[in-house]
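A single protein chain has been removed from this complex, and every other one stays in its place.
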Amino acid sequence: MNQLVAVLLDGLIYSSWLFIIAVGLTLIYGVMKILNIAHGSLYALGAYSAASLAGYWINQGHAPMGSFAVMLVAAILVGLIAGPVIERGLLRFMYGKDEIVLVLVTYAVFLILEDFIKLTWGVDPYFLYQPYSLLGSFDVGDLTYPVYNLVLFGAAVLIGVVVAWVLTRTRQGKMLLAVIHDREMSAAMGINVGRVYFITFTVGAILGALGGALTAPMISVQPGIGAETIVLAFAVVVIGGLGSLPGAALAAILVGLVRSAAVHYRPELDLFSIYFVMAIVLIVRPKGLFSIQEARKI
Amino acid sequence: MDGNFSRPLKTAAAVFAGAALTIVCATGNAQDKPIRIGVVTFLSGPAAGPFGVPAKMAAEAIVDSLNAGKAPAPYNTKGFGGTPLELTIVDEAGGATKQVTELRNLIERQNVDFVIGYISSGDCLAVAPVAEELKTLTILFDCGTPRVFEEASYKYVFRTRSHATMDAVAGAMYLLENRPAVKSFAGINQNYAWGQDSWADFTAVMATLKPDATITSSQMPKFGAGQYGPEISTLLQTNSDVIHSSLWGGDLEALMLQATPRGLFNRSQLVLVAGEPYLHRLAGNMPDGTIVGARGPNGVYAQKSALNDWLRQIYKERAEIYPNYPAYSVAMAFLGLKAAYEKARGAGGGAPATDEVIKSFEFLNFDSPAGKVMMKLGKGHQAVTGTAYGTTRTVNGQVTVGNVKYYPLEVVQPPEGVKSLDWIKSGMKPGKW
Partner (left out) sequence: MKRDLTVRILIGALIVLLLAGPLLPRWAMFLINVSLCYGLVVLGMMLLMRTGLVSFGHGLYYCLGAYAAAAHEKLANLLGEIGDSSSSALIRGLLRLPKLLVDSLTTIFGPYDLVVMIGFSIVITGITAWILGFLLRKYRDIFFAMLSLAFSMILYGLLVKTSALGSSDGFNVAAKTLFGIRIAGTEFERYVIFAITVVTAFVAAICIHRYRGSHRGRLAEAIRDNELRVEYMGASVRNTIHINYVMSAVLAGLGGALAAVSVGHIDPEMSYWTTSGEFVFVAILAGTGNVLAPFLGAFIFETIRSFAYEYSPNTWQMALGITMLIVIMFLPGGLWSLFTRMRKAA
């Protein structure tokens, strides 16, 4: 019984993290039909900026609690700078190209940013350990969990609710949904599609960086974290159905629980648990859990 | 069939022989032409921070110091026997296939005379036959897999550090000496060859030394996973006496960061096979009493000597911290090669041919900052040393090691001709050396 609780709790914590890293990716795909590999770099940029700025803050002797605010600001700054630079400087010249070509464009951006990160921060990991245990811990049965895990869970729920609310309840969001549904018709109705793209990509970039910033206190920020993360985020988004927000949430929960169960009961299966889930979901539902039926062009 | 190939091949052989002759003559005549050494080490990726870059900085510091003739005796001649050294540094990232290509380029396009390199065991296995084919003396300086010389024998390939078997053997011995009542143990190791081998060796040694201790769990997270929540929960629930881990670098830091607040190390004694390179970074996150290895008497375990003082000094001038074990590994490679080269050169002779260097390198004994190194395994191509383990203690915010115990090579190394796992399973009888 105790172990089952641990499986569920560990799974949910991991799911929260998966959702946070996947939400920006699925948003950008939904609106722009770009599977953005550079999302991994934005994640890494967010993590590096948060770790180095918050580390500086703590070393300067400021109140450690303030480091959370510093991390948040760092992530938003990264998104606000990198998002527009990539979208205005590069992607807008590429719209209308094949989806696969767009994937490669973002792959090229990913490669460039990988080296940019290396040149900026070097190869030594950034180890920001203070905030993780700052909030204390709580006990479940005989297991102890840091409260920071709850923060992660809360952040995932908050991000999901806010994005859903903006999409369905605000004028901007409704315009966005219109663009998702039919780009040409929306443009004909007077929606500035270019502006919608710009805003979406920037928001997606901020979400990516935020994912990195929220992860930074739990790990040691090292080279290569972007590449590790982007495949996971891809898998979650594809399992959920590309571009679907509830799909991403459900997929994150599914993958999180499966991985947690694998680690607890069959640790040797952990390595490919996520790809098994992806293969099985795609075999049963070829376009993911939540997918929009498209009319076939004749 | 044979005849079809022979004509172009003879032409080719003639061309190559001519080219090779020119190169040999060139090096033979010009005494001032530096000896070019290719160094292959991780400059990017997760292994760069803990291993690759320290090794690179150590290589540069050593070459500068050797060229200035400032190293202590017996290494106080300038360069190698008076000829200065020149470094070419290549990134080891990108996998074994790319490394094979890069080694060919390094040797044939950049014309290096010797190669010192390779941290990843996969790369070491892959490049060894290529070095052999290209007839270039290559020293594997940091990889650990015993497979290199247990599965094949080479003429041009040397390894100047011990293979990884002793890490598990000495680790288990040290653990049982300090905690003889161990009843259960679990492991958390990365899911790739290094992690799997470390765990397999450790369980085999424990089965021999302490057959009644049970294995409670073996966690194998993906390399670079970074998040160990479910793994830590599982380990907590096993309530094991001991947790064995071969994690390193960022993954190790992440594990310590996530496991310490959850009290894992209050329940279990931690054994870190390769914890040494990041000790200085883990202050505050490394519980006192953790058993830590440095894969040889390197780094914090290196005993005081003129050579050790020299390495610590020249490294600190460059890197601002004291050298860790990869820096010692690189030092062993350079000093071993220097010793062999100068022995082959003899008194007042010219630059020795590669074959002569090889002949004097085989079964060579030489001094290093980590003590005596003997090329005794793999027909004189594989080094053996003793090793050391210790226990951590935090003093004034610095992680230090105490209760250090040194293990002589007889008790931790299988003798020539015996495969590591067979030796462990048959009771680890000290061999004749």
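Some points to look at:
Letters are used for the chains, namely A and B, taken in the order the chains are written, and counting of residues starts over at 1 for each.
Basically, a contact is a pair of C-beta atoms (placed from the backbone, for glycine too) under 8 Å apart; a residue touches a chain by one contact, two chains touch by 3 or more.
Predicted model only: the values in this text are computed from it and were never measured.
Of the listed residues A:Val73, A:Met94 or A:Leu167, the one in contact with the hidden chain in the full complex is A:Met94. One of B:Ile62, B:Ala126 or B:Leu140 touches the chain omitted from the figure, and that residue is B:Ala126.
Checked against the hidden chain, the listed residues B:Thr101, B:Ser153, B:Gln303 or B:Gln398 yield one contact partner: B:Thr101. Counting over the whole complex, chain A has residues 35, 90, 93-94, 97, 99-101, 103-105, 107-112, 114-116, 118-119, 227, 231, 234-235, 238, 242, 268, 271-272, 275-276, 278-279, 282-283, 286-288, 296-298 touching the chain that is not drawn.
Looking at chain B, the residues touching the absent chain are 1-2, 5, 8-9, 11-13, 15-16, 43-44, 89-91, 94-98, 100-102, 104-105, 107-110, 121-122, 125-126, 128-130, 133-134, 145, 147, 151-152, 191-193, 196-197, 200, 223.
Just so we're on the same page, only the chains that are shown with their structure count from here on.
If you average the Cα atoms of chain A and of chain B, the two centres end up 38 Å apart.
By the touch criterion stated above, chain B contacts chain A in their complex at residues 43-46, 48-49, 52-53, 191, 217-222, 224-227, 229-231, 233-234, 236-237, 249-251, 253-254, 257-258, 260-263, 281, 284-285. Partner chain B is touched in their complex by these residues of chain A: 2-3, 6-7, 9-11, 13-14, 17, 118, 122-125, 127, 129, 132-133, 137, 142-146, 149, 215, 218-225, 228, 259-260, 263-264, 267-268, 270-271.
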